[in-house]
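Step one of this worksheet: look at the structure below.
Here the complex is missing a single protein chain, while all its other protein chains stay put.
In this document, chain identifiers A and B correspond to the written order of the chains, with residue numbering beginning at 1 in each.
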Amino acid sequence: MMESWLIDLLLAALRAATPLIFCALGILMAERAGVLHIGVEGVMLAGALAAIMGTVLGANPWAGILSTMAAGIIAGIILAFISVLLPTDQVVIGIAFNLFSLGVTSFIFRILAKQLQVLIPAIPPLLFGLSPFALVAIVITLAMWWFLFRTGPGLKLRSVGENTHAAHASGINVVYLRFAVLIIASVLAAMGGAALTMGWVRNFADNVTLGRGFIALAAVYFGRWNPLLAMGACFIFGVGEALAFRGQATGAGLNPHYFLMVPYILTLLVVGIAGQARGPRDAGKPYLRR
Amino acid sequence: MFRKLVIFFTIFLGTITGVGALIGMDGKQAEAAQKVKVGAIYSVPHPERGGGWDRAQFAGMQVLIKEYGWDVSIAESVPHPKVGEIAAGYADKGFEIVLFTTSGHYDEMARVAPKYPKTKFVMMSVVSKLPEVPNVAAFSPDFYIYGTLVGVTAAKASKSGVIGVVGGMPVLALELMFNGLIEGARTVKPNVEVIVSWVGNWVDLAKHREVTLLQARKGADVFFTVTGPGTIGVFEAVESAKGLVIGYAADWYDDAPKAVMTSILVDVRKMYKEMANAFVAKTLQRQITKIDAGYFKLADFRGKLPAGVEKDIQETIAKIQKGQITIPVKMHPEILKK
Partner (left out) sequence: MEGSNKGVVPLQNGLEITKSQKYYSIQWLWQSQVGISILSLILSLILLLSMSLISGAQPFAVLASLFEGAFKGKHSIVSTIKETAIISLAGLAVLIPIRAGFFNIGGQGQIEIGALTAVIVASNLQGSPAVVITAALIAAMAGGALTVVVPLFLKIKRGASEVTTTIMMNLACIELVSAMITGVLKDPSAFYGTTRVIPEANRLPFFPQDLGVHIGVWITLIIALIAYWVMKRTVFGIYLKAVGSNREAAKASGIFMNQVLGVAVLAGAALAGLAGGIQAMGVTYKVAEGWSKTWGFTGIPVAFLGGNSLGVIPVAFLLAILETGARHMQAMTGVPSALVYVFQGIPVLLFVCLSAMRLLHKKTSGA
């Protein structure tokens, strides 16, 4: 009995962690290149809606995936244009974008409410009872780790985040690189949204993400900008979320909001203990050619 | 330079306001004489596709618009603390009726009603009392009886003897309903187990889903939920667990055809008609109009249950509605613990 409870918990934790992992990978990649992806929550929402729209209107889960990617690309282009090309402050833009995305996705969902108010067909688990989204998330994590730390282009990307001007001096086109990175990061964040709606709840609702993008942000910092550690952090947070659900159902009595504080407190602790010497130094500063 | 800016800005602002106000006012003025102006307040977005109660209320409001030709303005996504402000806004503008759609708005209604004696404030949900002013009224469904109907249906349909109940937040309506449910289920199966879980909000899809799934793990095979947009999260879990769910207040079949067994409808349209007629006849006074079991109805089962079971349920429900079967009124305060 105890065993199956544990397995159940772990599976639930993975379900909760999968959207976080996708988003965390996107944020991580962007920050390694020096771009603060605060708008990840908005992109996640857009991807979440796109996934449902594509699956329902295209009558095909692959259509859902394609439309998610399209949404990620479009959002990425908008964000990249605003934060990379223009000397704007990335935090302000991110926050304003989140609000904007919340409004637009709610609006579109409402216009199409009649068609979209159905449960999309369930996606059967693939291996070991894990959903395809979870598996893809794990694969991409490994791929990203390998890319960032074992390849030339990955090194280039990291160098841009560490010291933008030096990178530029050594011939890297910072603007192009950041532009491309932000688009890829947005596609990842959108996939996170899809993992939430398509892969988990099978429907959309206004603000379905409810702050998960920010939890992914915490995971990235918690995991010290390392894909493997960030994935671990997402999983830990997923366990926390799953415990919070169970706490309520079993009447354990502890206020669920305390559980929800855990990711952020943990991150602060980690930052406090280990310091932040290894974060990309030039993250967040708009790059202006001297 | 500065002067130019001030002039420009003032002209811009003034023109827009003037034009807008002119056009906006013009249309309304002419029709003000015939149409009754009603303001309605929801705390969820897009009530037409919200939770069961929101949908039923929305349908009720359509009655006012289409059959009575009234001018209904709908405020949505109003957080509870702001409800009073919006209600006051409507009253300020000379709206004749302000409708509240959930018993959770009672405090706000009590706060605002005394300040606007010319406006009627009506609560279209369950209340246990009314504020001490003459310009209020309420149409209060007997949610306890409603709950017993659900309980009887669920208990007869359940093979495992475990019923899962998911509530959004512990409002008065849900408290009554769920208590009724337990008692109703017990008249059918004295050993029935009813698991009541509270999500803590009306909207979090993922949480609704997981909470329901946990109930399924404990053996629940028939479910009932009263919540907001999160309803679909519950349905998803029920479908995944191959269970059956009873829909609340509106017909939920189209949303989850595989999972929805039936819905117990509340004839909110009739409630609204009564309210409207009372207003027109000037008999809308400070009283609580009880909405009894006669307003509740089973929706089509669409063959989800064997014919014998379905017939049994329908007959039992009919007997309860006619008063031929009485179900004891007993409260179980422990279900309110989170």
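By definition in this document, a residue touches a chain if its C-beta (ideal position, glycine included) is under 8 Å from a C-beta of that chain, and two chains touch if they have at least 3 such contacts.
For clarity, every value in this text was computed on a predicted model and none was experimentally measured.
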Considering the complete complex, of A:P124, A:G152, A:G171 or A:G272, the missing chain is touched by A:G272
May I ask which residue of A:I77, A:L102, A:I138 or A:I172 touches the chain that does not appear here? A:L102
Subunit B residues touching the omitted chain (full complex): 4-5, 8-9, 12, 16-17, 19-21, 23-25, 27, 39, 41, 45-46, 73-82, 85-86, 88-90, 92-93, 104, 107, 169-172, 200
Take the complete complex as the reference. Which residues in subunit A touch the chain that isn't displayed? 36, 82, 86-89, 91-93, 95-107, 110-111, 206, 211, 214, 217-218, 221, 255, 257-258, 260-261, 264-265, 267-268, 271-272, 275-277, 279, 283-284, 288
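In the analysis below, only the chains that are shown with their structure count from here on.
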Gap in Å, rounded to a whole number, between the CA centres of subunit B and subunit A: 35
In the complex, subunit B touches subunit A at residues 45-46, 48-49, 195, 197-200, 203-207, 209-211, 213-215, 217, 229-230, 232-233, 235-236, 239-240, 254-256, 337-338
In the complex with subunit B, residue positions of subunit A that touch it: 8, 12, 16, 106, 110, 113, 117-119, 122, 196, 200-203, 205-208, 210, 242, 245-246, 248-249, 251, 253, 255-256
